[in-house]
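Structure, as structure tokens:
Note that this complex is displayed minus one protein chain, with the remaining chains in position.
When the chains are written out, they are named A, B and C in that same order, and each has its own residue count from 1.
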Amino acid sequence: MIFASDNWAGASQEVMDALAGAARTGGPAYGTDRLTALVEERFREIFEREVAVFLVASGTVANALALSAYARPGGFILAHRDAHILVDEAGAAEFFSGGNRVIGLEAVAGKIAPETLFQALQDSPEREVHHGQPVAVSLTQITEFGAAYRPEEIAALASVARTRGLAVHMDGARFAGAVAALGLPPADLTWRAGVDVLSFGGTKNGCLAAEAVVFFDPGHARDFAFARQRAGQGYSKNWFLAAQFSAYLEHDRWLGLARHANAMARRLADAIAASGTARLALRPDANEVFAVLQAATDERLRAAGAIYHPWAAKSLPAAMRPNAGEKLVRLVTSFQTNEAEVDRFAALLG
Amino acid sequence: MIFASDNWAGASQEVMDALAGAARTGGPAYGTDRLTALVEERFREIFEREVAVFLVASGTVANALALSAYARPGGFILAHRDAHILVDEAGAAEFFSGGNRVIGLEAVAGKIAPETLFQALQDSPEREVHHGQPVAVSLTQITEFGAAYRPEEIAALASVARTRGLAVHMDGARFAGAVAALGLPPADLTWRAGVDVLSFGGTKNGCLAAEAVVFFDPGHARDFAFARQRAGQGYSKNWFLAAQFSAYLEHDRWLGLARHANAMARRLADAIAASGTARLALRPDANEVFAVLQAATDERLRAAGAIYHPWAAKSLPAAMRPNAGEKLVRLVTSFQTNEAEVDRFAALLG
Amino acid sequence: MIFASDNWAGASQEVMDALAGAARTGGPAYGTDRLTALVEERFREIFEREVAVFLVASGTVANALALSAYARPGGFILAHRDAHILVDEAGAAEFFSGGNRVIGLEAVAGKIAPETLFQALQDSPEREVHHGQPVAVSLTQITEFGAAYRPEEIAALASVARTRGLAVHMDGARFAGAVAALGLPPADLTWRAGVDVLSFGGTKNGCLAAEAVVFFDPGHARDFAFARQRAGQGYSKNWFLAAQFSAYLEHDRWLGLARHANAMARRLADAIAASGTARLALRPDANEVFAVLQAATDERLRAAGAIYHPWAAKSLPAAMRPNAGEKLVRLVTSFQTNEAEVDRFAALLG
Partner (left out) sequence: MIFASDNWAGASQEVMDALAGAARTGGPAYGTDRLTALVEERFREIFEREVAVFLVASGTVANALALSAYARPGGFILAHRDAHILVDEAGAAEFFSGGNRVIGLEAVAGKIAPETLFQALQDSPEREVHHGQPVAVSLTQITEFGAAYRPEEIAALASVARTRGLAVHMDGARFAGAVAALGLPPADLTWRAGVDVLSFGGTKNGCLAAEAVVFFDPGHARDFAFARQRAGQGYSKNWFLAAQFSAYLEHDRWLGLARHANAMARRLADAIAASGTARLALRPDANEVFAVLQAATDERLRAAGAIYHPWAAKSLPAAMRPNAGEKLVRLVTSFQTNEAEVDRFAALLG
């Protein structure tokens, strides 16, 4: 009953097999190998267009390097107030961007409203040299509260962003979950809706440590190979990343793994909704379930070995927040979650 | 006949087995897992003392973060003129240190002489605010020209460094090769000789992508966990690094792998020395062989499928440089190199 | 009737005379001149103790460099949400600190409450590597809303800061106004209350462009001369800064100039309080008056040539905010403001 995070999962068998295969021989260093080329080609197919792809080993560095490609003096980046880049990356975005600032915006269920972005830009007059200049907006897909942005929601944000020349970055650490949930082409959720650059996650959905920065805007990718090398993410055995992605992307395995995680989250959510001792704070779109547990239920679950994190309710609508004697918790499923552990959890809810 | 670099090798079977084992279950995120604790303990045994160890995935970031722990305003770092941090890391040391400069020193076979370091410090008067201040010296073990620093050589450099308060960093991407070659305790080659912080390499000697920053100077490790996270090297599945190291360090496997690579280099060097169409530019201490080939020999070897890199002769003593019609090349062996390919190469020398 | 800002004023006659005197001969470069030594001595007298003083030419750089002396990986700085370092310095604090973040705190009249600081620190668990670590709190004296922190208020904040090892920085762009207003020794408002480093302003109170960074904590001043030089603020003709300060500090001129500006602000505030067409939003402690004007009054004043800025009311208590048909404005007096222009303004209020 491990629902602490999808990064507590191991790696999928196919990913490990691909890695073991590549490790038997090794190959040319620094991304000149066959697997890297194959993976790059695969990204073009997935996104139905030319893209500039760069593999890295962590989501933090994927986000920070992607955003740094748009950094400018006095620049700032707008993101959800609970965005990973703002609260979980030890200031990586600021560091790699030479001190550009990340500014948090309020949102419901993690989805920034176009009006909120518009207002934030209104509050930052153009060419006001003291205040700085907005350079990018970063959206998290799926959001910090488990919701999936729909194409038209992304497009609305992107069109506001365009009025001031902002880049649109998508933190897709859980992008697979959103594609699986919405059943839409990846292109519809990214460049067709106005996304310029995507952090495409692998680690949380079956890889060991593998993320891709995908530029739909090749102009800003020009210096990225240098930026990646300088960040210490230009691996000599780059095939260790490419091998993971080759198995992860083959036969739409990334979507299969995500569909499983999503299904487990739905099963969990249904059990919670049906129980008398817990309720859903939000309806999950993908693999993150936010629930309000009675204190006794929380204790019973933990005593039985369930692992999950308490959560701060700051960004939730008042109606969904825990009352006295209740706790807000986050439960995350993964490709490794199985029905038995969900059902055991459900049984414990009573 | 792949002698291009030891980073063209795959990964050792035991490392891959450990990784596969860990990947089956996964575990607690961000280094709170059992394997990480076990590896930290193992480093303490290897170095016979308390150390602060931080696992990262690339040698570039190990060096850059280690050095950045000693960065100061106006600071500069002294290193061999062909040091990896100076010519192969796209400016990572400068970037992570907030612009501290790396200054190249001349050396014979890559070994900086204490007199050279002393003179460089003399040329930088103390508290001379325009010129900046030296903050560290970085030694490469084994050196850029395949030589192993002996303890007394390191100690001599460290004692010069101490006169001006410089930290002593060791780029140990091939540290295993030096320990294997000299047959001395790792402690003798590091903290007992005055080294403050070591980049301990795994990638070039049997790991996929795994390096450790080992501080013998705990004061400067204080903020390193934050610096590593900010660099995007604080991995959620940190066990993917720990698993590699657990197998790599177990039963002195790291030394066994290095001894094999060194033996293959000796076999190769002996063949070259005995041939009539090539000669050694330097006697190798570990797994890098610098040789001067007659042009026809070079062509014959390449035609037969041997892979290796030409090398610039700038830092070599005049007597060892190639003459007209000759080429200086670097041949690197690895844990995967086998006798058959060395012997095939030897046979082609004629 | 210029009340736009105290940085619209010229420079005091005595400052210009000292500058002209120094400019006739020039002198040794880079702060080795007689005037620089004299000014350093004067700062020791003013603060009744040993201090490390560094002259710079702008307040932005004084703040950013002072804070950067306390920067650490993953670090963040707590300040009032309208602090100059947060909204008016184009990200200088982030830039000079290598990406440390400035986080805004709510406050009444710009004075951060100890409870607010305490809560912010509670929200940042110790050694929580993802979230980063607090490194400093920055207080503005006088505050962004014209209030003067009293020694016991500073001491209360400093004691909260100490519990987590934070440095206490004071942005004293208008420090003279606070000393003049409170009639207390500068030492009581700084180191005796727990301030570690002060940006001591000259520009807004009679100098051309001259600020001083005053360290009461010499350990953190160790590298400051290098940091200042690297920032391009180590002037060859450093006497151009020292000459300004020599006149500014002589015979407590800095306090005389501030007393005048404060008196003009009181005169202005009294006129506003007595008028029927405007009211004070806050009682001014020094030279900044925040007033709520009826729209017609605002128009009449501007038509008559009065210059001042509208102000955002976000941080004001609800009771003090403008109603429909009213405007919140900021009126700043300076050493150059004279009674006649205040009285002309008062007459226009009606």
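Observations on the structure shown:
Heads up, the rule we're going with is that contacts are C-beta pairs under 8 Å (C-beta built on N, C-alpha and C of every residue); 3 or more make two chains touch, one makes a residue touch a chain.
In this text, all values refer to a predicted model and were calculated from it rather than measured experimentally.
Among B:Arg42, B:His131 or B:Arg222, only B:His131 touches the chain left out of the display. Only one residue from B:Gly21, B:Gly99, B:Pro151 or B:Pro185 touches the chain missing from this view: B:Gly99. Shown as candidates are A:His84, A:Arg230 or A:Arg267; the residue that touches the absent chain is A:Arg230. Note that of C:Gly165, C:Pro218, C:Gly232 or C:Pro310, the residue touching the chain absent from this view is C:Gly232.
For subunit A, the residues touching the chain absent from view are 30, 72-75, 98-99, 127, 129-130, 132-133, 223-227, 229-230, 234. The set of subunit C residues touching the chain not shown comprises 4-5, 7-11, 15-16, 19-20, 22-29, 56-62, 64-65, 89-92, 95, 203-204, 208-209, 226, 229-237, 240, 336. Touch with the hidden chain on the side of subunit B covers residues 73-76, 87-91, 94-102, 129-132.
Definition applied: only the chains that are shown with their structure count from here on.
Nearest to the overall CA centre, using the mean of each chain's CA atoms, is chain A. Here the two chains linked by the largest count of contacting C-beta pairs are A-B. Computed from the mean C-alpha positions, the centre of subunit A lies at a distance of 42 Å from the centre of subunit C. Taking each chain's centre as the mean of its C-alpha atoms, subunit B lies 50 Å from subunit C. Counting only residues that touch two or more partner chains, subunit A has 89-91, 95.
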